[in-house]
Structure formats: structure tokens, C-alpha cells
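Only one protein chain is missing from this complex, and each of the others stays in its spot.
Up next is subunit A:
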């Protein structure tokens, strides 16, 4: 037993668990249960057959992967899945690139009207999506973008929120890093890409996760802008399972379970970059 363990143990005995702590933990636990239960039911339902869907036991009587076979062998599902991947990946990359480019410019360059530009971008945050859908639709239809990937993606290629987030983070990057690169002869674009961007990876990962999740689950706009089934994204495709024939809950749940996989992958890949406090190591103080 290392001295450290011993002191930990001693501390446990000396300070009995505080009642407030128990309350906090209980609340957190209940919150966790509320969050996790629907996911468990989703998984459980996906393993049941149609006759057992309304049997609310969590562990299915005869669990089987038949639903998965059906869904995965249905060409439509794979198509929708692919559509969602294409849309979410493109929009995420575009956001990571353009939001941070604009955020960096607003944070690190002094120019006339800078504050005004920032305010203008910020003010768009106050307009709800529902109000924008009709203008978007009119715009898309006059450009001939209805029922195309670009039509689904264009409203989200840059977001005010992402720009704001990146601006705030770039403001914490000390100027000396950029100046050192400037003196070493790099041009401004390379400085942004090679020096500033790596310093804000936590923010970039957070932005990427938010954007990916947001677009992966987006329903309203893709529903409006697409007509042909081949262009449906996953959420719309899944909901079309529901209206077609009788609602096939087990199929919807199977599709939904499969749909969580990419979000998990994205999260697991990116969350390790959300480590704070890397930046200060390069400076004195």
C-alpha cells in the first residue's frame, strides 16, 4: 500500500460522507437513469420481433438480430445512412474551416468595422430557424437547389454560433505565438492553419461534435427541401417507416440504434482532444 492510498483511506474515515453529497449523487443517478432508459428500450426493442413490441420487459424473451438483417439488407436504409454521413461530414468540415477562419479574423485582426461585423453575425443567433425556413426555401428554389445535397447543406455551412465560439477561443491565443511565426516568415494563412488552429483543438473538437450531432439528427429542413426518397437523410427515412404501412416500431428502433453508431464514433474520436490548458505551456508565466 503506497502512502498515498493510506492517506486516502485515513481521510475517508476522518471525514464521513457529507449528507449533501448523498443528495447530489442521488439526483445525478436519477438523471442518469432518465437519460439512459430510452436508449436501453431502443436497443431492447430492436432485438424483439413485431409481436413483442408492446411487451415492456427490458430483456427480450427471445432476442434476435433478425431486425438488423432486414434493415441492413434493405437498400434504402443504407442509402439514407450514406446521405446522412455525406451531409453531416461536409457540413462539419465546412463549419470547422469557415467558422474558425472568420472567428480568427475577428479575434486577431484590427480593422475598421470589425465590431459591426461581429454584431451582425451575432444578431443572426436571435432569429429562430422556423422563421428562416421559408426564405431558405425560396432561395433554394430560385437557385434550383431543391432536392439536392447542396440544398440540404447550404443553410448550415457556416453558423453564427460556431463563429462566435471560435472567436472567443482565438482571443485566448497569445499574440506572441502568431508574431513569432510572422517573424519566421510565414504568411497569414499558414500562421492560422499551422499555429493558431492547433492551439484551439479543444474548441474545434467541441464545434465538430456539436455540428455533426446537430446535422445527423436534423429533421425539419431536410424534410422540407427533399422530395425524392433517394435523398432522404436517416431521420426522415426512419420516420417514413412510420407513415408507410402500420408503424413498424421494431424496424424504427433498429434503424435508430444503427444511427447512434456514427455519433458514438465521432464523439469517441474527438473527445480526447477536448483537453484544456495545453496552450499555456509555450509561454512564460
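We adopt the following convention: a residue touches a chain if its C-beta (ideal position, glycine included) is under 8 Å from a C-beta of that chain, and two chains touch if they have at least 3 such contacts; residues count from 1.
In this text, contacts and distances are computed from a predicted model.
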Undepicted complex member, UniProt protein name, chosen from "4Fe-4S ferredoxin", "Sn-glycerol-3-phosphate ABC transporter ATP-binding protein UgpC", "Xanthine dehydrogenase family protein subunit M" or "Putative metalloprotease with PDZ domain": "Sn-glycerol-3-phosphate ABC transporter ATP-binding protein UgpC"
Residue among A:35, A:183 or A:264 that touches the chain left out of view: A:183
Identified contact with the non-displayed chain, of A:101, A:195 or A:213: A:195
For subunit A, the residues touching the chain missing from this view: 174, 176-177, 179-187, 190, 194-195, 198-199, 201, 278-285
